[in-house]
Structures are given as C-alpha cells and as structure tokens.
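Note that one protein chain of the assembly has been removed; the remaining protein chains are unaltered in position.
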Amino acid sequence: MDRRDFLRRLCLLIASTGMTGGMSAAAWARIIHKDYDASRHYYGMGIDVDKCIGCGRCMQACKTENAVPAPPFYFRTWVERYVIKTDRSVTVSTISTEGVQPTDGIVEKDMVRSFFVPKLCNQCAHPPCVQVCPVGATFTSDDGVVLVDTKRCIGCRYCIQACPYGVRYLHPVTRVADKCNFCYHRLVRGLLPACVEVCPTQARLFGDLKSVASPLGRFVRMNKVHVLKPYLNTDPKVYYANLDGEVN
Amino acid sequence: MEAVQHFTELAKQVVGFIYPNEIEIHWSILIVVYPYITGLVAGAFILASLVKVFNVKELQPTYRLALLTALAFLLIAPLPLQLHLGRPERSFEMFLTPQLSSAMAMFGFVYLWYLMVVLLLEIWFEYRRDMIVWSGEATGVKKWALKILSLFSTDVSEKAVAFDKKTVKIITVIGIPSAFLLHGYVGFIFGSIKANPWWSSVMMPVVFLFSAIVSGIAIVMLLYMIVVPLRGGKIDMQCLDKMASFLFYAVIVDFSIEVLDFIHRLYESEESIKILSALVETKLFMSLVILQILLGMLLPLGVMVVIRVFKLQEEVRKLLYFVCGLLIQLGIFSTRWNVVIGGQLFSKSFRGLTTYKMELMGIEGLLVAVALLIIPFVILAVLLNLLPPWKKEELARTT
Partner (left out) sequence: MKFLQKLPEQALRILVVFVILATGMLLVRQFVIPADMKDMTLIQTATMEREADKEAKYAGAAVCVQCHEKQQEIKRGGYHRDLSCESCHDAAQKHADSPTEVKPVSPRKRDYCVYCHSYNASRPTGFPQINPDTHNPRKPCITCHNPHNPKPTQPPRSCAACHAQIERTKAASYHAQLACTVCHTTPEKHKTEPRTVTPTKPDKREFCGKCHSEGKGAKGVPTVDMATHGEKYVCWQCHYPHMLGGI
C-alpha cells in the first residue's frame, strides 16, 4: 500500500470501519473467485522420480506462468540431476531450463545409479517460513497453500533463511520474498499448476487431498511415498515416490 | 543484465552443489553489524550494573560512561536492520500485525522496552539532579536542552535525590535480565532456525550473551582510556585493572562456552558435520580460526595472563590493555561475521559452499557498515558533551 493509498483510506476511515470490519471471512472468501471455496480443498503434489526425464519443461513453464525472473537464477521449481558413482561419490547439479546438458563428462561405466529430482515449495503443513515471518505476510491458506502477501512483505528474508529446502528467493524487482504457490491463480480456476500441465511423463501429479478421487489419492495409495527432510517435522505436502536416500 | 553477470561470476566460485536460489547471500554485512552493536549495548549495560547492583566500587568511574555508550549504540541498533530490508518503507507493519511466533517480530518490542523502560529511564534518574544544576549554569541552547531533558523538574532536595538513587538501583535490577533478553534474543533469532545446522543450537543465545559482555566491557575500557585523557583527566588504574580482570573472566567464560559448543558438534557429528568442517577449513579459516580464536581470544587472554603474572608497570599495562581491547573488538566482530555470514556460506543441501562478495558502495555495502559503526561514536561525543560523565574534581583526582 502506498502513502497516497494510506491517506485516502484514512479519510474514508470512519465510514468504512464499520463496513469492512463487519464483513465475515466467509463473505470475503466468496468474492475471491466466484464459487471457489478454499476450505473445501487441501492440495498436495506427487512426484514420481522414476518418471522424470529431466527435460526442464516444468522449469520453463513455471517461469512463463509466474513471471519468475529469467534464467539463469531464481526458480520456483527446478530439477536436480543426481549421479552416484562407483566410488560412492555423489554429483548433483541443477539442470538448465533447456533440459539436461548431454555433455557432462560422466561415463556410464562409472555410474551406479542416476536420476532426476524435481523440486519446488513443499507447502509444508508446519511451515518454518510462516512461523518466522515477523509481519505475518506469509501464511497458509485454508486450502493448504503457503502464500506470500506481496503488498506487506518487508523483505527481511528471515523466511528464506528458515526454509530448509531453499525454495524461496527475494524477487529482484518487487524486493519481496517469492516462491511457488502451486499456481494459486490456476487452482481457483480448476486448472493444474503449470509444471504439472506440461510435464510430458506425468512425473508430477497434482491433486486434492480432501477429494475422494484424485490422481494424488491414487498416487499415495499405490506408491511408497517419502517427503524431503522429514526429520525437520515440517510435514511437506509434496510426496515423492521412488526417492533415493541421497536426495536432500 | 548486470545482476546476471554478477551471479554468473558468483556461480563460478560455488564449490559442490547448492540449491539454485542459494546463489545470493541474503543477510549481508549489515546483519553482521547489528548483533555486534546490540552486543556492545548489552555488554556496556552489564558493566554499568556491576557498579549499581553488585557494588563494585572500583568501577564507579566507568558507570556513566558505560550507560551513555549503551545508549549511543542502542540508538543506532535498528538502523542496519532497517537498511537491509527489501522494502524498508514497510517496517511499520511489524507494529501493526506482529506475528507472535516470530522471533524477529519481537524485536520492536524488546527494543522499545530496553530503550524506553531501561536505558533512558536509568540515565534520566541518574542525571536528573545534575541536569537541573547544569541548566542553571549554562546559557542559550544548552540551557534549554537540559531543561527539556530534565522535563522541567526542579526538585534537588536530598529526599528527591535519594529517590533517584533508589530508582536507578531498581531499574538496574530490571535492566540485567532485560540486557540478557535483548542480546539473548538476538542469539535466538539465529539459534531457532532448524533448517540451518550452523545456527540451530540451544547454546546460541548463551554464546551471544557472553560475547556481548566481553565486547561491552572491552569497548567501555577502550573509551575510558581515550576519553579521560582527552578531558584532561587521569586514568584511574585501580578501575582499569578491575575492568580488565572482569574482562579476563568474561573472555574465559565466553571461550569455554564456544569450545563446549564446538566439541559437542564434533562429537555428535551429525549429518551436517562434513559440510561444516569444510566450511571452517576453507571459507571461514581466516575469520574463525585466525581472527576470532587466535587473535580475538587466545592472544588477549595470554597478554592478560602476562600482565597479572609479571605485575608490569602502569604505562606498559595501559598499552597492553588498549591492545587487548582492540583485539577483542576485532575478535567479537569476527564472531558475528562467522555466525551471520558463515551460516549462509553452505548450502542447505549440505553438498556445497557458496561465496559472499561484499559490495563496497551499495546500501548493503562496506561503506554503509563502516558509517553505521562510526555514527554511535559521534552520538556518544554529543552525549558526553551534554551529559559529562565525570565532574571536574573527579577527573583531577589521582589514585
């Protein structure tokens, strides 16, 4: 809110206090997006590591959909490539939005196993970023998505320090914290997050944990699933199938 | 485009793997300056409280100086935080909707409490009688400044002065836990981040506290040795020796706690130990092993042992105390650096190290940091002028 805005509000104050103050949360919720009711959903994502081909389409789509600063830095989602070699060393790299670079000097006979791991905000049920935000500008909405209030974030970057997964960054233009929000604007329209939409191999699945039948429901039923850094007690809602122990 | 170039440059210095968003260090030199400054505040206040609460008579000459030092630094303490915000104009939000679960949200309240209820009140009661007297002697702006500062009170009767003294003592008693709170809480800001193994430690507030006491005593000692001769007085050696002995014990306690923390980490040898060892051995070797431990702790400790054992001459003692004070300041500043910057140099994937390239000119650059460290001394000079800590006869007194 800018200064003029604040002053204008100040003038309208006496008239409006009664009105806005008297409006119930449910009433506000209704005008969000026609008949979208956040409290009836609880979103999560499933990622099947064995299906990811490291094409980088999700990274590209995310940047397009959410106007994330152009490459090479800052990502709301990215894909890591793990190579575990015969000498037990682990080489990790972030693939580029142009997909994996084929020439990396790694020879197949030195490889024990190798795979790609897509990463994004885990939308934790106990998010450390929400806990530490001094002004409450980041919060969990009723549908389980951790959102950032770009109008009130002061850019102290405490949340970036608190996130164990490195998914947050300071947006270089707005100078406030930014991160994946499951493409919130798409969810309320009944669309899939952009990364899920374009994933060519269904390595990413999206769904509503409150819904009886959703792709995610089947995913967590049919797979042994794991979350990232479970010992930190953040309770992520991004579930991984076939995740390797080296991934953190 | 410039930013991209800057980051590409940084990316070349990354060792191993970091999460892509970790390319940027988020808490810069300003956040190093902030705990350093609040540490000085808390430490100086603890020194002052030694006089009032624990009746250490020898330290009386440093009492008012310590209070004014604490105030001068406390006034600047919020500035580095404010300047480092992405949106500094929104900092007031912290008072509108403070998030009670956030250690940082409590900053404003702890700060206000300490500034208004502890420090300003104590200084006011301590100086009230003198301000009334001085306003009678002074003329012009200074006269009115003193009158306003004393809130136009006029009562200098014995009964009123006795009340002042009693109040000062009570405030100091409240002040000690408050000073602990002020700096322990700064430690908690770091110590409570479970995502970061370099920070996440229950010892963090304690380490912060004792390093604060060390730096606070040392800065008052340095200031005492500079300001008294400048005002034409003579340094009270008894006071200086006493201060140095408190400093000596404080350093020992601080050192022990840090060593305990270190051994504990090494012995438990958790998941993060490999990357933390790599961090200490490479990126932090200079600032942690050389500056913080060798030059900032062990060397001053050794010098102070030498002073005590060999009963050196007054002049030599003064010189050595001064050098110790400077070394300790350097050491404590390195401590802050190693916590704040060190904690961000390794990836939370525990697979790589990144680099901090300090700006020179920018708002989060070196020059601003230096300016922030100089301003308190300017404020202190003004305060010393307006509210002299020593009376003429005290300065002239020889030991």
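Should a chain be cited, it is by its letter among A and B, assigned in written order, with residues numbered from 1 in that chain.
The working rule: contacts are C-beta pairs under 8 Å (C-beta built on N, C-alpha and C of every residue); 3 or more make two chains touch, one makes a residue touch a chain.
Because the structure is predicted, anything quoted here is derived from the model rather than measured.
Visitor: Can you say which of A:181, A:214 or A:234 touches the chain missing from this structure?
Guide: For the chain that is not drawn, the touching residue is A:181.
Visitor: Based on the whole complex, identify which of B:19, B:107, B:124 or B:208 touches the chain you can't see.
Guide: Touches the omitted chain: B:124.
Visitor: On chain A, what residues meet the omitted chain?
Guide: Counting only chain A, the missing chain is touched by 1, 6, 9-10, 12-13, 16-17, 20-21, 23, 25, 28-29, 31-33, 36, 38, 50-57, 61, 64-65, 81-83, 98-100, 102, 106, 108-109, 111, 114-116, 136, 139, 141, 147-152, 181, 183-186, 188-189, 191-192, 194, 197-202.
Visitor: What residues on chain B make contact with the chain left out of this view?
Guide: 95-97, 116, 121, 124-125, 128, 151-155, 159-160, 163-164, 167
One rule holds for everything that comes next: only the chains that are shown with their structure count from here on.
Visitor: Find the geometric centre of each of chain A and chain B from their Cα atoms only, then give the gap between the two centres in Å, rounded to an integer.
Guide: 39
Visitor: Quick one: which bits of chain A touch chain B in the complex? Just the residue numbers, please.
Guide: My answer: residues 70, 72-75, 78, 80, 90-94, 119, 128, 131-137, 152-158, 160-170, 172, 175-177, 232, 248.
Visitor: Give the list of chain B residues in touch with chain A in this complex.
Guide: Where chain B meets chain A, its residues are 3-4, 7-8, 11, 16-24, 26-27, 81, 84-88, 90-91, 93-94, 96-99, 101-105, 107, 189, 192-196, 343-344, 347-351.
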